[in-house]
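Presenting subunit A:
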Amino acid sequence: MVADDAALFRAGISRLLADAGFDVTAQVGDADALLDAADRDPPDAVVVDIRMPPTHTTEGLEAARLLAERHPGTGVLVLSAHVEPHYAMQLVESGATGTGYLLKERVADAGELADAVRRVAAGGVVIDPGVVAQLVGRRRVRDPLESLSDREREVLAVMAEGRSNQAICERLFLSPKTVEAYVHNVFTKLDLHQAADANRRVLAVLAYLRA
Partner candidate 1 sequence: MQRLRPRTRATLATAGAAAGVAAAAALVWGGYQVPADLLAPTLVLDLAVGWSFIGVGLVAWTRRPDSRTGLLMVVLGFAWFARSAVAVDTRTGFVVGVLVGSVHLSVLVHLLATFPGGRVQDRGQRVLVTVGYLLSAPLDAAFLFVFGAQRQLGEGPPPNGLVIAPSNGEFDPSGVDLAVQGVVVVLLGSLLATVFTRWRSAGPAQRRSLTPGAVGAALIVVTILVERTAVLLLIPPAVGVALAWSAEVVLVVWPLALLLGLLRSQLDRSAVSRLIVELGAGLPVPERLRSALAATLHDPSLELAYWLPERRAFVDPAGAPVRVAPARDRAMTYLERDGEQIAVLVHDPVLAAEPELVAAVAAGAGLAVENDRLHAEVRSQLREVQASRARIVEAADGARRRVERDLHDGAQQRLVTVALALRLAHTQLDTASRAELAALLDEAGAELAGALDELRELARGIYPVLLTDAGLGPALESLAERCPVPAVVAAVPARRWAEAVEQTCYFVVSEALANAAKHAGAARVVVEVRETTGGLRVEVCDDGAGGADASGSGLRGLADRVATLGGELTVRSPRGGGTRVIATVPCA
Partner candidate 2 sequence: MTPRVVIVDDHAPFRSLARRLLVAGGLSVVGEAADGAGALAAVRALAPDVVLLDVQLPDLDGFAVAEVLAGEPDAPAVVLVSSRALLDYGSRVAASTARGFIAKADLSSETLLHVIRGPGRPVPCSG
């Protein structure tokens, strides 16, 4: 299900998703229509623009919150033009499973969009690498991230994007055991508690990076 007020963009995304093997069940132009469509036939995942009528500000975030309440099984991927960790955090903090924040320009890479939709549909968290880069790159006094090795920082960034250990293995070409060791090191060095599930882990890492 795709919601965006720009018809051309909506059609483009639907086409990309259909090409990637998804079944696009509805294309709508605003949040109300999206909620109606979802109520009628709850989909596995929704791709929604953050700015939609009537105010063109953060209707997408509000729709994501309502969807998470009404249809906990539906993953929601919010598309945005803003590299603002604040919005991404709002999504993750709502505690909903299967949620994501992706920059609109990522859709230029069909693989990336499809991957993100698959992950939210499966109940995972997706945070745009650009947003994570801003958080990791933030200048700090006595930066605790400096105590991390380059590799550990890479692992931290990929964790913040919401990826599982398995995904980290594939991304960084590491064995599962090595990844586990890196993750453990990162948590120890930053004095964070290992979280029980993937969502909490992303939340903990993001909150840490924002503090």
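To be clear about the criterion, a residue touches a chain if its C-beta (ideal position, glycine included) is under 8 Å from a C-beta of that chain, and two chains touch if they have at least 3 such contacts; residues count from 1.
Behind the choice of candidates: all candidates are chains of the complex that A comes from, given by their letters.
In this text the structure is predicted, and so the values were computed from the model without any measurement.
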Subject >> Which of 1 or 2 touches subunit A - same complex, any copy >> reply: 1
Subject >> Contact set on subunit A toward candidate 1 in their complex >> reply: 57-58, 81-87, 105, 108, 134-135, 138-141, 143, 210
